[in-house]
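Missing here: one protein chain of the complex. Every other protein chain is in place.
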Amino acid sequence: MPLKHKPTHECGVFAVFGHPDAALLTYYGLFALQHRGQESAGIVSAKGSDSTFQQHKGMGLVSQVFKMDDLDELKGTRAIGHVRYSTTGSSTAKNAQPFVVDTNRGQLAVAHNGNLVNAAQLRVELEAKGSIFQTTVDSEIVLHLLAQPRGDGGALAALRRIEGAFSIVLMSEREIIGFRDPHGFRPLCLGKKDGAYVLASESCAFDLIQAQFVRDIEPGEVVIIDNGGIRSEFPFRETRSAFCIFEYVYFARPDSNIAGVNVSDVRVRMGRELARLHPAEADLVVPVPDSGIFAALGFSEELGIPYYPAFVRNHYIGRTFIQPSQSIRDFNVRVKLNLITEIVKDKRVVVVDDSIVRGTTARSRVVTLREAGAKEVHMRISCPPHRFACYYGIDFPNPDKLLANQCTMEEIRKYLGADSIGYLDLEGMIRATKRPGNDFCTACFSGDYPVGFDAEFDKLIMEKRARRVRLLDNEEPRLI
Amino acid sequence: MPLKHKPTHECGVFAVFGHPDAALLTYYGLFALQHRGQESAGIVSAKGSDSTFQQHKGMGLVSQVFKMDDLDELKGTRAIGHVRYSTTGSSTAKNAQPFVVDTNRGQLAVAHNGNLVNAAQLRVELEAKGSIFQTTVDSEIVLHLLAQPRGDGGALAALRRIEGAFSIVLMSEREIIGFRDPHGFRPLCLGKKDGAYVLASESCAFDLIQAQFVRDIEPGEVVIIDNGGIRSEFPFRETRSAFCIFEYVYFARPDSNIAGVNVSDVRVRMGRELARLHPAEADLVVPVPDSGIFAALGFSEELGIPYYPAFVRNHYIGRTFIQPSQSIRDFNVRVKLNLITEIVKDKRVVVVDDSIVRGTTARSRVVTLREAGAKEVHMRISCPPHRFACYYGIDFPNPDKLLANQCTMEEIRKYLGADSIGYLDLEGMIRATKRPGNDFCTACFSGDYPVGFDAEFDKLIMEKRARRVRLLDNEEPRLI
Amino acid sequence: MPLKHKPTHECGVFAVFGHPDAALLTYYGLFALQHRGQESAGIVSAKGSDSTFQQHKGMGLVSQVFKMDDLDELKGTRAIGHVRYSTTGSSTAKNAQPFVVDTNRGQLAVAHNGNLVNAAQLRVELEAKGSIFQTTVDSEIVLHLLAQPRGDGGALAALRRIEGAFSIVLMSEREIIGFRDPHGFRPLCLGKKDGAYVLASESCAFDLIQAQFVRDIEPGEVVIIDNGGIRSEFPFRETRSAFCIFEYVYFARPDSNIAGVNVSDVRVRMGRELARLHPAEADLVVPVPDSGIFAALGFSEELGIPYYPAFVRNHYIGRTFIQPSQSIRDFNVRVKLNLITEIVKDKRVVVVDDSIVRGTTARSRVVTLREAGAKEVHMRISCPPHRFACYYGIDFPNPDKLLANQCTMEEIRKYLGADSIGYLDLEGMIRATKRPGNDFCTACFSGDYPVGFDAEFDKLIMEKRARRVRLLDNEEPRLI
Partner (left out) sequence: MPLKHKPTHECGVFAVFGHPDAALLTYYGLFALQHRGQESAGIVSAKGSDSTFQQHKGMGLVSQVFKMDDLDELKGTRAIGHVRYSTTGSSTAKNAQPFVVDTNRGQLAVAHNGNLVNAAQLRVELEAKGSIFQTTVDSEIVLHLLAQPRGDGGALAALRRIEGAFSIVLMSEREIIGFRDPHGFRPLCLGKKDGAYVLASESCAFDLIQAQFVRDIEPGEVVIIDNGGIRSEFPFRETRSAFCIFEYVYFARPDSNIAGVNVSDVRVRMGRELARLHPAEADLVVPVPDSGIFAALGFSEELGIPYYPAFVRNHYIGRTFIQPSQSIRDFNVRVKLNLITEIVKDKRVVVVDDSIVRGTTARSRVVTLREAGAKEVHMRISCPPHRFACYYGIDFPNPDKLLANQCTMEEIRKYLGADSIGYLDLEGMIRATKRPGNDFCTACFSGDYPVGFDAEFDKLIMEKRARRVRLLDNEEPRLI
């Protein structure tokens, strides 16, 4: 049996209400959000209020999944779309979103970015009531909750049952609905295009379709868009904001604005903060592209050391390529970036990257620089060390695989082979955002988790579910 | 919203319990049952009693859907499989069977041959309880019923809720279960291979895998196979048998035995009965291949008129081919069979086919024979005229499209352009089976329907479902 | 280097001149000729006399290779097409026909059925003159010959250089040309459709497109069709006719007429001749479908023994299917045909097939009949024993793999496990065609080869070509 719910972390969502090109706009929106997920893509659209939802989903990039014919069949004035992050293993077409189902409330389609922390509990509870599950993704749970008979408060009450990180767009037979969890872990914003409302994970999606950015959806806000216009509900209990600061550091696109702050601008300031905290005497500041570019620029400007993009990116690396057995060392790392060796020879080089996870890639960059003849290599990282797991949607490895969880700063420096190592601190990172510190979730750096979760219970439930369920029933595990 | 449940009529099902090559045997079983459905194929398998079900499904023929790699991943000792009939329009990958879901009773997989007459009612009832539906096929309803909380009698009680024609195989985490509706509309039989039990829609599937035929499953019988062996339950109220006699006439393979009677043998006897009822003075008896071959042989032998397979079948017609705009008349009909004109020239020809539905194909055959210079063309049909709809799983067109529903015998003859026309009668057809007459459903010939159905209610429910549901709830059609 | 020319044996060719639907008609023509080759299919078409030839080719069946879009791009009034037989191993898309090239005579396209016996010599000679080869099929040699500078007689002189078995259609910028080798080994016939001329390997292709059969192309005849009409040339030295009699026995479709004789009719007469030569006391005559059907009918009628098609063909066997490791014996043979065991139990059965090559399949049929309880099994073959290789286009295995080449009649009977064995003799086979005996090539039965060939030279040339060529040049094998 499916043992583990797959968190739909690191996804992108998009929605349109009331535009004749709803599916086409969604297609472009997903194009602009592709960095949030390359594993699968899907769009669901609806014509009038009583017509059958149309859908097209598939594995791969937006440009691979949709052909002109597919979009032609997605006619309608409402649509929602989804792109999902690529993780290894359990990725199957069955899990591609948005999901569409038929319920006593009519047809519903849902697209989800985030990770429910009480997915296992909800699933066991729903199954006990007779619900059947076809996938292992959180979105299916949301749909089951919405389909329960109304007695205890309707759809808003249903939403109150889910806990964790979620930015969700939902299409019913009359509405487009968007909502963020009360902590606002993941971004979601509202725009307008030719009079129609659009929702997107990031504002950069509005630029491509020339929509106007209106505002961010508030943490805990439910926005309902229908023929009568737009209105908001706030069904969740109030709590503090906990926006994932790693969106600013790495995940969001530099041309997006979140809470009114431009992401590239934050990254330049992180580079400046980093330069002030861990300056270096050097001849060149070299970014690790693309994530380190803006921090490297800030670092370079703060210290007046020339900036040089000496790592050249190969734009034609597909999602898969054939790997050598052994004749070429570090191939996976080197195939993506090639160093202009002439530039770094006999130079003291500062390498700026946004973060170090396992450390293998960073180490390989240092080795490459040494081989090219760099006299000194100083590694600078534009966020604090990653030491803790994320339960809210970012796909970090187990903490014991995180370099900074296992090593002291000197051990990290030695492992990387760098002459010096410097991470930005929590305070500097938050200062760079120009937002109050208690606005953020910094759990992966600090271990301070805004929402509780019971990992032990999850494990117990999911791994032993078959047996547990049967014991609860106090009967034989046979069907008949 | 999906307005109409798609009956899973005219399908083939197969199941294996306790064989190391369960999926491979199922693959061959589906190969042998391919004539029962060419639209999609699928297999679900399971290793031990606690492992996750593996599945592979797709659109197309068994040989197209499954590659060696697919079967390799379907390891296990239990498996069920399904082939579905090709109908135009609503065929989508989503509707391919078997279905697999996760419930409070653990994982369940189901494959279905037949048509529930109370599907619409059950669906409305289940949705009202909070169930969500992802497809429009009957099997999903069966799964929802089985997943309901037990209080009212468990799985067998759930099965009692479904009405209509169904031969179903089901895989739970411990069992393989097979059952036929109490009328036994569709076939299902039990075999044994290397000590393992197998279930199949027709006995010809046992021949290919060299399994021993054990017996037919009884109407209303539920066979449960698990590690403890095999046992039977009879949860349904008793009723008369109503086996679809059209399986003998056309649908089943000639090398299958049903209720101990060989199908090709029945067809030869139908040809003999037909010859006695409607003899003809002629030079040649020509079958319409492949369905008319055995009846033509019987006809030929009874009257001593030489048999000649003058229509040659093109074995390379794929499921799709490009059609001419207009330059070639009757292309669709002619591309499948070509007439050996030399053979029929100046001859009096009896053409024997198993049935006439719309009449267009039959008419085209007569035209072809005339153009080839046949002196006389006598059309003989080895079953009675089709005048009524089938609600139990055969995909006939609406009755007003049935030639015999709209025309007198003389009008039929004229329409076809034949010199004479002769259908077998009900009595002769039943006599040819050597089984008692009240064993059969003959509704499509006689209009005598063994199970009631409420077409008006269905229409009302399905077409207006969204509105009706909302009215029942007495509230606005909005989600929030 | 490519060591061996691949004979383009057992192919089908088709051509149209002067019809607005030229490519579509060719598509249907290839559909009807699909039995002559299932490995690859291709069509080349041309609009006016100065436009670029359009082509579409691919591996697989006609229905798989061509989609509507492909045909739409093959607009024009002239077209030629080709289907190639499936042999194992060296089949690649590169070798798919028709071939199209650009020469000093303008564009040329060619499609070829047959096998040149002097291919190796011609190739060496052409390469020495500077020709370069991209494939290993005979058709490319024909194109090179036609492209040579004119001085020695033009295109007709070029054709005189090729020897062996060939029925070829050719498209130039003005003409459609069809020709048969002077022995006329392979069939080729002329038809007319809506005033336009068509050429096809077999007349059955005309039936599907409702074209009128005009006549067979004569052995050694070159038919040139252009805007001025149709005319014939006879450039080859005269010689005796040597039509491949195995086309009547097995290869051609029963609904084709060759030299005015219907193929199915010949096969019925072969069955009658066989019955007179090797009668049997039996209860049933069972054909091996499809090739044995007509001979079995003739056999049945001659002796008055009932005919019963007890082997049921599975029409859904694709070109590839997954094979069991060992759990099912003779699977390859059994998957194609299933025996109706009830019919043959306790019966004396005559099995009629068209030929025995290796004997493994025939043996398996006998075993199946015995296991089903047949009391006696008498094997009858509607042509003489195959004892010799074919150099003219039929893909028989090496003679030492031919059962009749290695065994006496009694050894054959024992190997097959039959109660008796009987082959038709040469005289009876020829009598059944109603044509003079010296019209035919019977080399595979008699060892009497109409056209000489030097197998040793071929081997020498092809296997050692690289070395030989260099020795001729008396220099080092380096390019520079």
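Letters A, B and C name the chains as they come in the text, with residue numbers starting at 1 for each one.
We adopt the following convention: a residue touches a chain if its C-beta (ideal position, glycine included) is under 8 Å from a C-beta of that chain, and two chains touch if they have at least 3 such contacts.
Only a predicted model underlies this, so the values are computations on that prediction, with no experimental measurement involved.
Colleague: For the unseen chain, which displayed partners does it touch in the full complex?
Modeller: Every shown chain touched by the left-out chain: A, C.
Colleague: Give the residue, chosen from C:R150, C:R215 or C:K434, that touches the chain omitted from the document.
Modeller: Touches the omitted chain: C:R150.
Colleague: Check the options C:Q134, C:Q212 or C:N438 and report the residue that touches the missing chain.
Modeller: Here the residue in touch with the unshown chain is C:Q134.
Colleague: Hey, which of A:I340, A:V367, A:C407 or A:L426 is the one touching the hidden chain?
Modeller: Answering carefully, the residue with contact to the hidden chain is A:I340.
Colleague: What residues on subunit C make contact with the chain left out of this view?
Modeller: 1-3, 49-53, 99-108, 127-134, 143-144, 146-150, 154-156, 170, 172-175, 177, 222, 224, 226, 233, 466, 469-470, 473, 477-480
Colleague: Since one chain isn't shown, list which residues of subunit A touch it in the complete complex.
Modeller: On the side of subunit A, residues 21, 24, 27-28, 31-32, 34-35, 38, 61-64, 66-68, 71, 194, 204, 207-210, 253-255, 257, 262, 264-265, 290, 293-294, 297, 301, 306-310, 312-322, 324, 327-329, 334-335, 338-343 touch the unshown chain.
In this section, only the chains that are shown with their structure count from here on.
Colleague: Comparing centres built from CA atoms, which chain ends up most distant from subunit C?
Modeller: Relative to subunit C, the chain whose C-alpha centre sits farthest away is A.
Colleague: Take the average of all CA coordinates in subunit A, do the same for subunit C, and state the distance between these two points in whole angstrom.
Modeller: One centre to the other, that is 61 Å.
Colleague: Multi-chain contacts in subunit B: which residues touch at least two other chains?
Modeller: Residues: none.
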